[in-house]
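Only one structure is covered here, and it is reproduced in the block below.
Missing here: one protein chain of the complex. Every other protein chain is in place.
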Amino acid sequence: MLKIQNLSVNYGYIAAVKNISLEVNEGEIVTLIGGNGAGKTTTLMAISGLVPKASGTITFKGVNITKMSPDKIVKMGICHVPEGRRIFPSLTVYENLMAGTIGNPSLKKPQIKQLLEKNYELFPRLRERMKQSGGSLSGGEQQMLAIARGLMMDPDIIMLDEPSLGLAPIIVEEIFDLILKIRNAGKTVLLIEQNASMALSIADRGYVIETGNVVLEGKGRELLANPDVRKAYLGG
Amino acid sequence: MNEIILKLKSIYDKYKIIIILAGSILLLLVPVIFPKSYIMGIICRILLYIILAGGLNVINGYSSQFCIGYAGFFCIGAYTEAILALRLKINFWLLLPIAGIVTAIAGLLICLPTLKLKGKYLALVTLGFSEIVRLIALNWSSLTGGPMGLKGIPVPKIFGIEFKNSLSYYYIFLFLVAIFLFVTRRVINSRIGRAWMSIREDEQAARSLGVDTSMYKALNFMYGAFWAGIAGAAYAPYTRYIDSTFFTLDEGFNILSMAIIGGMGTLIGPVAGSIVVNLLTELLRPISEYRLVAYAILIIAMMWLRPQGLFGASKSILAGKEIVKKARKAEKEAAA
Amino acid sequence: MEYLLNQIVNGISQGAIYALMAIGYSVVVGVTGLITFTHGEVIMIGAFASFYIFQYIGNNLILGIIASFIASWILGMFIYYVCYDRFFEAPSHISLICTIGASMLIRNLAQIYFGPNQKPMLNIIDNKVYRIGVLQVSLMQIVILITVVVLASILAFFINNTRWGIMLRAVSQDKKAAYLMGINVRKTAMIGNCIGCGLAGIAGLLISIYYQTLQATMGGSLGMKAFSSSVLGGLTDTRYSALGGLAIGLIENLGITISTASFRDIFAFGFLITVLIIRPEGFASRKGAKSQ
Amino acid sequence: NVGGTKGKTEEGEKVIKFGLLAPLTGVNAEYGKGFEVATKMAIEEINKAGGVNGYKLEIEVADSKGDQKESSDLARKFGDDKEILAIIGDFTSGCCMANAPIVDAAGIVQLSPTASNPDYAGMSPYTFSIMGRQDAEAPFFAKYIIHKYLGMKNVALIYINSDWGVSSRDNFLKGAQEVGLNIVAEASYVQDEKDFSSLLLKLKAANPEAVIIFDQGAVPQIVNQIAALDWDIQICALGPGTSQQIIELCGENAEGLITSTPFFFDPNNEKQMAWKEEFVKRAGFEPTVHPVMAYDCVYLLKEAIEMIGDGEITRKAIRDNLQVVEYDGLGGPIKFSDAGDVTRKYLICAVENGKFVLKAGYDYADE
Partner (left out) sequence: MKVLLEAKNVSKHFGGLKAVDNVDMVIYEGDIFGIIGPNGAGKTTFFNLCSGVFPVTGGEIYFNGENITNLRPDIIAKKGMARTFQNIKLFNYMSVLENIKIGFHIHSRTRMWDAILHTSVYKRDEKLAEEKGMEIIERVGLKDYKDILAGNLPYGMQRMVEIARALALDPKLLLLDEPAAGMNPNETMALMEFIKKLNHEGYTIAVIEHDMKFVMNTCNRIMVLNFGKKICEGDPEYVRSNKEVNEAYFGKGIVVQGGTM
């Protein structure tokens, strides 16, 4: 469904991503793992068009989106929940969620309502904080809001950049459950995680990225069992 | 541009003493080289604005408090000098620091209640303050001469030499600029300057490290105001006549644009800003009524081409994103 | 008493004019997140656009409003590209200087092409004066007051309750995140800016009808008043900004009542500073918003 | 003794150069432009008529933006330039006064058409102004226009808080005291004021017989706002003269307005009308009193140079002769006091049927 070929991204003269190729098939959970500064975030940013690409092509559902503007890419059905949450601090929780629906113009009022209900069910906390401004939420609540906001556009593929960062174990579990649920609902997930073991354990496939290059790829379980991976990313 | 600056800097470091010596001699000889009062008048104006833009830069560039009504401080300094010189016949040399201190106190007064204000709100307060000061100068006729202004401000004297035209007054301005740069450089490179910069980069973090941000912000404002006061006090006897129309908001914007065009957060920035802006106004003169149009276009062009200003602190929150990227590049290369 | 009441009416109608300008200003600041010094010039261009319409086509108010709106919308596009488009990521003083430059540019060009002298704007609206008891209100004052209330309510509704409003606010808060929501940030920001400018243009038209003159240099002090009123209202909230304008107008005129107009700005700014000391973000200060 | 060098044009003609300081940009651009147009008109006329003492005149226009720092720099520039023998300008008193020490040191005349600060002309032997001192016009206004012509007792004043406005008002009060006028209310405002309605309400509350405006630029706006208040009152204006702008900007509201003026554009006077037409053609707007003054400045300098006769034309000689020149200008007769300013004589004018008409019989000179 999403296909990246020979993607390179430079910041000035630094190559953050070098010739990465990867593929995400429909209905899969694919995870990217790698150390700090490996280029994972940059890859996602490149997909959603927020950074200029030095070379390479990205196709989504057969359409070349390499040169599309970010808002158009989103409207193709690619949702990106960015690193550091980036919720809108002075919009209320409800308005933040509504902002999420802008990316999918085909949504009608009743559908939006349904989606809203669904998200409130997933994150009851958000219902409680509905009228509170996004900036006053705690870190974890903001993370939930960011994910929920992404789900509001009912995307075909959802890209999550470190969704468990700073979350309580119980929420992390919930989020991983949620990711499975999203997948089971027929959606595709591209996941970046520091918590590599959890990520690999739910992923269908995974890529290991180091200093801008894909160094390993394989089934989630296989990678989990790979001794090199264990040593480098799972703490022994 | 960055490369040129770096190159210039390395040359400077190498021949520091010779350059400083030759530079000072050259500076002292300027009125001999250009014995025209017109040219010296422009140079005096440049020097005056170096102090003003530099003082403003200490506020806006080093602590990121956003002051756009700097003309108000300039006004207070000038009126303090003029009033005390005319009424009490106090000596100019004594009045310089007095005006500086009076203005610094004014700075403290407006800054104390507004310490909590951020960015745009503080900007507006300084703007309002500047207008209020000007209107007081206009309306308090018994003290300030009101709309009639104050005339016949005595010229400074030292060892029997009268500084009564631009050729001689040049030395007063030059002296003040030298002191300003020397003192400010030392303050900036100390714990005080670091505290100001930490407030600029992240106030909350600064506070958590024990920096009394209110105190340092106030100090910063006072320091900036002090130099505006000095500049005002030097300016009043230079023109020998002042009235409230000298200190409009536009004057404040003018100073601000010099500070920004030259580049904030560095000492050299306002110097460059003052030179460039003042020369521009002179050089554009032949196109008469299109002069300000061209000037405006040039300002915008400069911001487009070099948003951090000619010599802006590229390593600061003041610098734009582009600049950040470039700096990162240079550093990565250095680290590699 | 009668005198005081009439002064209050006066204060309100002048406040309404400030409010009118402040509404547009707050829309601009709301969407760009940056303060602007071009607002006065936009007001001026709005006034001139209708001036020429009235002169060459005749006193048709509707046509005048349309002309003002369009002219200032176009100017808004120019300002957007010159001052904002590339500086969203940069520190705010950069675009501030650009707006100072742009305002200088527009004002001086206007001075050259429209001439530096005052121009008359006579008899566009019948100068009827109504007496309600001791109160004396002119038709123009009523028109302006109604315009302010209507515009402020429509805008507040638009911004707070529609998808477009959410888009505008999202753009003003986090441009990258807004992109990820599928919002065309540049277009939205430009349209937001143009809406604000268009409103300023209409304000310019009404102001020049009210004062019956216009001039290329009229923008300077007006822009400053728009800025002040908007700050008083917390900069981005149209309703509060309108309220801020009214408050400043009232305070000024009451101040003038006890002294003289030379002190006008002392009252305005003094009031403003006092309010800001008590409420650091104007009337609209929101308590407890985490500063992250 | 500075100066004395005379330049030559390409054709070998001898020229005398003046400098003009004028705010061509900025808020006062309207007046700066007027200066430029009017002085150039005068110079062309003079040159066409053969010049002065065999010299052609030239003028170097410099834009001071109304900023006293720029104005001073330009004054220095003119001072340094040996070819320039006299300076006309600047517009505001502030600029002129800041320049006073400079022109004094350079020994060059600074002849301001408009500087109105009563202290200005006395600052140096080289500083002159022809605007007319307010210690003549304002008392005249009180004594003759209000007291004698209108026969009123209670008046309200509204004045601009500037050097000119304040000295006019002070002098008016002096005159008023002499004839026992009551000032029932007063109000002042600063430059750039747009809304006068609350001031006017204040005046209205005092129930005067007439409102007197002391200003030039804002008179039309005040007149209009009085009409907008639906206040039927006699309006008098000191300052704008018979500026056509008032009629243009006020339309019917100006009917009945009374002003004092040192000169009058007489519709029956062909020469004056031709001047006005020419000015409008060049400037694109109706002249106020200011360009007329600037026009007269050129002729004054011409007269002064002519008086030098065969002597060397120096800056000093121009000054000395300017001091004693007597000239009947477009804006009325001019004779400098020792300080270097002018006490003018005034006429009474009123707007009737959309035109200024002269109200004869109360000419100051008649008393």
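In order of appearance the chains are A, B, C and D, and numbering begins at 1 in each one.
Here, contacts are C-beta pairs under 8 Å (C-beta built on N, C-alpha and C of every residue); 3 or more make two chains touch, one makes a residue touch a chain.
The structure presented is a predicted model; accordingly, all values stated were derived computationally and were not measured.
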Selected from A:G37, A:P105 or A:P124 as touching the chain missing from the view: A:G37
Omitted-chain contact residue, chosen from A:G49, A:G77, A:G103 or A:G140: A:G140
From A:L22, A:I65, A:I171 or A:L223, residue that would touch the chain that is not displayed: A:I171
Residues of chain B in contact with the chain not shown: 183, 186-187, 189-195, 197-198, 201-202, 204-213, 219, 315-317, 319, 324, 327-328, 331-332, 335
Chain not shown, touching residues in chain A: 35-37, 84, 125, 132, 136-141, 143-144, 162, 165-174, 176, 194-198, 201, 232-236
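One rule holds for everything that comes next: only the chains that are shown with their structure count from here on.
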Whole-Å separation of chain centres (CA-atom averages), chain B against chain D: 37
Euclidean distance of C-alpha centroids - chain A vs chain B, Å: 49
Of all residues in chain C, the ones touching two or more other chains: 108, 111, 262, 265, 291
Of all residues in chain D, the ones touching two or more other chains: 25-26, 29, 33, 161, 190
List of chain D residues in touch with chain B within their complex: 24-26, 29, 33, 61-63, 65, 68-70, 72-73, 76-77, 79-80, 92-94, 97-98, 100-102, 105-106, 117-119, 123, 161-163, 165-167, 190
Contact footprint of chain B on chain C as seen in their complex: 29, 35, 37, 82-83, 86-87, 89-94, 96-98, 100-102, 104-105, 108-109, 111-112, 224, 227-228, 231, 235, 262-263, 265-266, 268-270, 272-273, 276-277, 280-282, 291
Chain C to chain A touching residues, read off their complex: 163, 166-167, 169-170, 173-174, 176-185, 286, 288-292
